[in-house]
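Only one protein chain is missing; all other protein chains are in place.
A and B label the chains in the order they appear, each numbered from 1.
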Amino acid sequence: MPDVATIGNFSLITALIVAILQAALPLMGASQGKSTWMSAAVRLARCQFILVVIAFLSLAYCFAANDFSVLNVAQNSNSELPLNYRLAATWGSHEGSILLWILMLAFWSAAVSIFTRHLAKEVVARVLGVMGIVSVGFLIFMLVTSNPFTRLIPAPADGNDLNALLQDPGMVVHPPMLYMGYVGFSVAFAFAVAALLGNRLDASWARWSRPWTLIAWTFLTCGIALGSYWSYYVQGWGGWWFWDPVENASFMPWLAGTALIHSLVVTEKRGAFKAWTVLLAIAAFSLSLLGTFLVRSGVLISVHAFATDPKRGIVILCFLTLIIGGSLVLYAWRARQIRSGASFDAISRESLLLSNNVLLTAAAGSVLLGTVYPLIIDALNLGKLSVGPPYFNSVFVAIMSPAMFLMGIGPIAKWRKAEIPELVIRLRWALAISILAGIFIPFAVKWKPLVTLGLTLSFWIVATICFDLVSKLKSAQTKGIVQRLRTLPRNYYGMQLAHFGVAISIVGITLVTGYESQKDLLMRVGESTGVGGYVFQFQDLSGVEGPNYDAVRAGVDVFQNGKQILRMQPEVRSYHASGNELKNAAIAGGIFRDLYVTLGEPLEEGTAWTFRIQHKPFVGWIWAGAVFMALGGALACSDRRYKPAASSAARKAA
Amino acid sequence: MKFAVPILIFVTLVIFLGFGLRRDPRLLPSPLIDRPAPAFQLMRLDEPNRPFSPTELRGTVWLLNTWASWCVSCRQEHPLLLALARSGVVPVYGLNYKDKRTDALEWLKSMGNPYILNVQDADGRVGMDYGVYGVPETYLIDKTGVIRFKQIGPLTLESIEKTILPLVRNLNS
Partner (left out) sequence: MNTILLYVVLLSSSGSDASLDQRVLELSRQLRCLVCQNESLADSQADLAVDLRREIRGQMIHGKSDDEIKTFLTARYGDFVLYRPPFKPETYVLWFAPALLVCGGFFALMRIIRTQPHSHCRRGL
């Protein structure tokens, strides 16, 4: 009976062979009209999925069973590590995360093979063929440079343990969510490339790309939000976004994906801007691939350090060049043949949606430029410089503020031609409320211009949502609130919910950035200090034993208006196997504020410790907003017209 | 042709990324190259009451090597420093960075002492003036007291043979 790691390795090799077939046969079949070759796509995609699942489960089993003869397990796990983290360690390393990438890609391919039965055979064949090409690239990369099943002989008695920062529930959920999103954009990409190959860019292409893009976008939104939240409570310094290259690597596809969703609406509804939408679909996935390169090649310095290796970087770069370069060459060649759709005025819903695109694309481009700029300057021998939060924050806020303003107008504007006077009349109350709220609310604490900007924009978004909803309900043909609510399509609710989520996040970002307070200080037992209107008293110190670590725990009592409301217990943990030390912050979360206490270092022979105490108003709203965004996305893609029954009826009617 | 713009942008990006792969983003070149070495006056390691200042070395080409007993990479370059000292090509002076005097002396005793003399930079203030951000780092200073070269990280045979020695010969002539 061959051991599990060997089974896993063998599955991967077989998966590669299947992927090569999946890439070659359907595409050749589609260009030559060979029906059997095209039909093979579906079976090959599902077969590849099963093989990759086997490989993935094999690796997970090796971790669960503490098989230290597998190098990856020895490097990233330990027998004292709790089971859930041993399993999460499957994707806790570079090799494991590439396997996760491949698993997600295979999953999406299988999903496409199941949910596209109503589409023409050549379309499905081409889409799966393109996804097959991407799978081939990743599988070759993995088997040649990053095989997770490489052996370590002789096997050590125990492993190095998982990086302390990763021993956390966040590790269990964040990468899978993120990759589902990241990799999910490959479907929109494949649809776009398939359309270019087949010279078929009709309204149905946009119609069927949209739900796939929405689902991927929803997952990516969750993944990024989880990453931000996780980094918030694990890193120990209370930050939630640092414009670190790895964060940017996930944010750029998100920005492009958001632009893509909006652009697909225009293309689907009015047949306009097809070439641009195709380009965006290619761009979103290209940014995902680019991000994968940036974080594993060692060209940029990042907190999120994967074990970086320039040799791997070269392989990824070549692969990237082939896929992205190939699709862009195809675009340059075929895009000019695309017939454009109905025209529209300078002020219309189309133009507003496309303005949104201009701004989001500019934002994505700026983030990309800022991220790779140090590299460009270095390559040109002009020195070393850093591009960090001050740059990104200024640029991003400047570009996105107009976009937020447009978000209020877009859903209200008419297709083809909207009249400005009419818009002004409909929106004047929303505008008044937002400006007044933005100007006066900050006075409650301390007036700051950026807080006014943020609050004005979020009130604007919420107000316009409410006004539009009310006006649509009023003009509905049926009677009764519930009936009227039913007349509006899920698409509409999804959109408003997602926009609402954006407003909530902006409130959180604005208020926490404007009004947070922090103190770094030394405290002896019994001493206390005030931060943000609360009093923190250092009460005691104790030793704690965890499953694979020892910790020093401080007891801090929190008082508000003289009464004790909380006991917070920050820790400093020392992990046995790796010797890593981790500061485990104590966080008291609430709807209107988080209290954040980190234990630092002992001084004066351990009688006094350094603490960092922070008061973060409304920080939870940042992630709550993301949850609404994701729910909005999910709602939008559950719209009835995407259900197979409705679509086959539509096809019969067409 | 506007449809070719994306591929052109992409190719440019890939070229830069390709170049980036050959670079080490962590290496920080010093802004002090071709600038006067910052002045200081620190106490010597061997005679703690006797000060030393780099102005005493005007007219000589010399190496200033920052090191510490707690620094692991310093052990890597130590044999090369000893060889350099023995060859007498260029005098090596040491800046003992954020270290305890007893630990430093102990380390020199057990590993060998290539330094003409050492100064103690206990709080790292002089290191800060020299832009030290990690140990070991080595500076090549010329006869007029100007920094001509900085080695970040441990000295390597390659950097000594290809850069330092030729520079020393150049500056001495």
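Just so we're on the same page, a contact is a pair of C-beta atoms (placed from the backbone, for glycine too) under 8 Å apart; a residue touches a chain by one contact, two chains touch by 3 or more.
Keep in mind that what you see is a predicted model, and the values were worked out from it rather than measured.
Among A:69, A:355, A:539 or A:569, the one in contact with the hidden chain is A:355.
The residue from A:169, A:389, A:533 or A:579 that touches the chain not shown here is A:389.
Which of A:114, A:322, A:398 or A:481 touches the hidden chain is settled by the complete complex: it is A:398. Residues of chain B that touch the chain left out of the display are 28-32, 98, 100, 122-124, 128-131, 133-134. For chain A, the list of residues touching the undisplayed chain reads 235, 237, 239, 242, 244-245, 301-303, 305, 340, 342-346, 351, 354-355, 357-359, 361-362, 365-366, 369-370, 373, 377, 382-391, 395, 398-399, 417, 518-522, 600-601, 603-604, 608, 610.
One rule holds for everything that comes next: only the chains that are shown with their structure count from here on.
Mean C-alpha position of chain A lies 43 Å from that of chain B. Listed in rising order, the residues of chain B touching chain A in the complex are 1, 3-4, 6-7, 10-11, 13-14, 16-23, 25-29.
The residues of chain A lying in touch with chain B in their complex are 275, 279, 282-283, 286, 293, 297-301, 310, 313-314, 317, 320-321, 324-325, 328-329, 331-333, 335-336, 372, 374-376, 378-379, 383-384.
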